[in-house]
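Removed from the display is one protein chain of the complex; every other protein chain stays in position.
Right, chain A next:
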Amino acid sequence: MVGGRDARRPPWPGTVVTFLIRRLIAAIALLVIVSMVTFAIFFLVPRLTGASTADLASRYVGKSAGPQAIHEVEVRLGLNKPLAIQYWNFVKGIVVGAHYDFGPSKVYCGPPCFGYSFINQTPVWPDLLDRAPVTLWLAAGAAIIWLLFGVTTGVVSALKRGSAVDRLSMGLALAGVSLPIFFTGLLSLAIFRDKLGWFPNAGTYVGFTQNPIQWASALVLPWVTLAFLQAALYARLTRAGMLETMGEDYIRTARAKGLPERTVIVRHALRATLTPVLTVFGLDLGILLGGAVLTESTFSLPGLGKFAIESINNNDLPRVLGVVMLGAFFIVLANLIVDILYAVIDPRVRLS
């Protein structure tokens, strides 16, 4: 009954609650599956390919360590225990925390304990919390810029289709999509920091509370560079949506009714175009919150993406596991919000 009477009926509160519960359970189940798959990749797959638990332990010892030292680390990390027990301990740590014994000091890793980095000798969760704000600031600032410029450019481009403005903006959009961020990022540093000296602190991040001016100075180039890439996508998406919408019958009807062109564009055409754009935006933001790997690496921002790369390079499995779980959480959360927004906008989604 698409477009029928039932679909236009006001939502029944019970249906919304059921929908939310269903989606929440699905989200939690998804996170559990992600944790199992990630755990299996790091701890099961190496065993299947022939690595012994001592081989895994030897990643955590110095290059000339003997069998005894390797065995001690194996026992200390619990790698000699069955995989199911290791996974259970990991999950238990998240729920109730875990204790670690290091020489004279005993460390309690409170819930949610995402494990302990034996390479860096620190619990994973505080490190994740320390890195998350950097990624959050980066994603938020860049998102504002790319949404603003991407959508505006897309609308203008669609309305001035075929003009010089359209060609120029779409050309820039193509450049934005094509140029990798490690190229545009290093280029922007070479020009705006090294040559012109406008952002002397670019590449040297300090916290907002430490020095707000230096903080902003360090983030402007990453914001713009990341936004340049994303805005290009949004400009093209908005332009395509606008062109399609502007050809719809209801736009012609709105114009025939004598509505001002501005009202036709903003209230009728743009509104319809923005629905898919906002959906993509939610998902993009979710992915980005899990870590903007290239941007953070290029601009030396100590965020979650850089944390992930450093952890992979160091074979620091508990940290990799932690950052993957957090990234998955953001993506699942973004999906959930998008699903809910969809349900609010379109009742058919609730009922399906």
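In this section, a residue touches a chain if its C-beta (ideal position, glycine included) is under 8 Å from a C-beta of that chain, and two chains touch if they have at least 3 such contacts; residues count from 1.
The rule is simple: contacts and distances are computed from a predicted model.
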Omitted chain (choose from "Dihydroorotate dehydrogenase B (NAD(+)), electron transfer subunit", "Multisubunit sodium/proton antiporter, MrpA subunit", "ABC transporter substrate-binding protein" or "FAD-dependent oxidoreductase") - UniProt protein name: "ABC transporter substrate-binding protein"
Absent-chain contact - pick from A:22, A:167 or A:267: A:167
Candidate in contact with the missing chain, chosen from A:17, A:32 or A:187: A:187
Residue touching the undisplayed chain, where the options are A:60, A:90 or A:125: A:60
Chain A residues that touch the omitted chain in the full complex: 49-51, 54-55, 58-70, 72-73, 76, 102-105, 107, 118-122, 127, 167-168, 170-172, 174-175, 178-179, 186-187, 189-191, 194-195, 200, 203-204, 297-300, 302, 306-307, 310, 313, 315
